[in-house]
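Everything below concerns the one structure shown next.
With one protein chain removed, the remaining protein chains of the complex are shown where they sit.
Naming follows writing order (A, B and C), and every chain is counted from residue 1.
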């Protein structure tokens, strides 16, 4: 048999470990051949690939990134191309089918987020391709799986960073606002906030009240704690409305990708309290590099199980962690988000240790 | 209310985080007082304690060890004392009761392994003390909980070490035998072996066959891989019988705590193959120091939930992770071990990536 | 004898290790008493202090920050106070002398940057205080010492971050512009750029040419390397003039501390090349937290040697590393900056490995 594999969407620690796991299972257990398509669906449309032998994946377990590249944007059903200098969109899904047939593939493993997997589902249903998915979202916001890979690594990186930042906050008697990933869900902020002992955690699911935040800061002052670490998910927002955060500004002297919720919060806190307040935006450091041991194990298992699913012809399904097992789940479930419920036991537990969610509860 | 807490058994990353979580919940959520008894049950017998205020546990989240000390050996029902220069054992359980009453304790939280918790159960049943347990075993060999705290940290430490050792093995074309914790169960070896890409994993639950191990090493040679990393749990043993490992030798020039399964395996492999073989025994590095983010979260939650269990009068119970919740489980279950089943899906998945368990399957 | 100590200026990994070294030498070797003044010169003006016994500094070697606090701004010769609701400046240097005398100090150790040490020099010369300095600048831009403490830690942190970012850049075929500390000198960018294998390093001492940078990026493209990591010191600037970077913007929706050279460079590169370009600003993560082994040793030695200098009455001097020794150097030299010379052998060596400094050489 011959199996294709591709990785799509944003970088995530452990992609290479998934590839390695899948290729090892194919070559070692099943004696199958594997090829990797380059840069997500683009490689499938344009038929660009590389063979993935056992030797090709040697040493990949601890390497960040993906050796077959990825792409955030490409959709074969609406594929962007430059024609006569103009960007045009066309349905390139038949190119995908042609590539698939040309390589005489028996199945395709698609590793990616909900966007990537929803395309996989269409290719499965509309074009009849044999596809097995591996869900990927660093935000851990997928209800079908206990943990998504890369999340543990991201939480570890944020925790290390806050460990460092905290000592500076204390030495300078400052408020430090640290912005972490999480546009729609606050899992990274919640987990790393508990792990690092942040004092205030702001997540999209629990709108914050600036006045209550300031009260918390003052409460700490009265306890002789003249510093405060605020961990804010990108998507955190105030009660009663959105912050009008200008994320992309066109003033050329300003460059690109400037603002963010942390800047807004910091400015407001500093204006209200007069306390020296600083911002740290962790950004891309959170999503690259060597995976944690937890993620390496999870990825290795996911890669193997995806290949096992091919063997069992569980197409249109994806490999999900149901502790302690990896199970096959319909690809449709890739679209079902898991948000942090304000009633989540972890929220109550965090509050019990004195953590505020900025909402005054 | 006034709550006592003690930690017993071997050191484990996260003990301080459990203490902090419990004390924070008590002082912040319940407005209760907490005292810590020093060095496990010994402090309870001898009435040695220190108050654990919120300030006392500040900054503990990332500190290894336990600020109230621990002890591997003391059992109040058979308490060792030196009387007239001679070591004698006596039942000191009434001293425990007296200390408990003298402090007017409403409950006692006991953090410890199966030995420590079986004593807690007796104190609960026979002496009527209000006890809540938090199970601790770095080996992760407890069926009542998905993960025990400290295990993720230990796996991370072993994985980092094997990452380092592997490059040396490759550069020198050697076999490296790395001995890790696990006298009775192979969870640490299994998890860190998968995470680090070890080639052979030896665990107590799957006896190894030296000849098959050597075959695996030769098989790698034929693939041009002139090195091999063997990860051996302390309790690994050959098919058909125990290794007669002399762990404690009385020759004074030899010192103490010498041998171990890794030494035996290494000697045998070197003798059979002639390949340069070296041993690394990771030892105590695995069980101390700052906990991983995963463990800090788990510990924080366990500490809080133990205090919640006190509030709910769930005595004779212990706090256990049932992903994603922490639940109360009868203390009796602390004695139920979880071994690595040869049929565990992780074993099959590991084999699929080419890992050998030394048994020739 | 009784010795005072204070830390001034920005946080820097190793401040606590210097304090510990000095206190240990005082208590252990000299049997002297030490007190720490809180928050830099402010504590000296306002006579706020804490005793620093051997026990008080126990466990400080690996703790980031400074247990006696610091302050970026206070100058006793021009001391800011709020009088009748208005900020006023006054000469408070006699308050410093009064505090010094009240405590019957025999000497004062001042740990701080060039600003802090220039004040120390004035207090020494104009007020006759017995002062020994320990120079602190995370930027390593002091000619009197081979390395300043905290620098090795900062370089390590940046290197780890770039290791992570690089894999994302490669997987996404992006340009990543990483901004690191260094307003006036490029040592951190130079060292961590070499250590992490950055492709382009921008430092204040070597103005960059945007066109040449783009050439370098295209040159890498032709080699099949579709990604590029640019490491930019905060103070990097283009040939022929300053970038008009608006660092602080008053638009409230934007918050504070937005822009920076990395944003400007990224915008320009993306506009010119069309290649997806992202920015990471490492910020405060670089200057807090546990020091590296190198810095712990350096700090420990500096603390001890500062106390030895007190014993030898080497006042008006500071402790500097002249490999392999720590030597006493006049405090006047704290003002002598060390910039990266374009003729520095490390620049030529970096160029030899293919690193571009954006200047087209």
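The rule we apply is simple: a residue touches a chain if its C-beta (ideal position, glycine included) is under 8 Å from a C-beta of that chain, and two chains touch if they have at least 3 such contacts.
Keep in mind the model is a prediction, meaning the values are calculated, not measured.
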item: Which displayed chains the hidden chain touches across the whole complex; value: B, C
item: Candidates C:46, C:152, C:173 or C:234 - the one touching the absent chain; value: C:152
item: Which residue of B:116, B:263 or B:314 touches the chain not shown here; value: B:263
item: Among B:163, B:184, B:332 or B:359, residue touching the chain not depicted; value: B:163
item: For chain B, residues in touch with the removed chain; value: 7, 10-11, 15, 39, 63-66, 69-72, 157, 161, 163-168, 170-173, 176, 243-246, 249, 251-260, 262-267, 270, 277-285, 287-290
item: On chain C, residues whose C-beta touches the chain left out of the figure; value: 20-21, 24-25, 28-29, 54, 61-62, 146, 152, 155-156, 158-159, 163, 191-192, 194-197, 292-294, 296-297, 300-301, 304-305, 307-308, 323-326, 345-346, 349-354
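Throughout what follows, only the chains that are shown with their structure count from here on.
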item: Most distant chain from chain B by Cα centroid; value: C
item: Geometric centre distance via CA averages, chain B-chain A, whole Å; value: 32
item: Separation of chain B from chain C, taking each centre as the mean of its C-alpha atoms, in whole Å; value: 41
item: Junction residues of chain A, two or more chains touched; value: 163
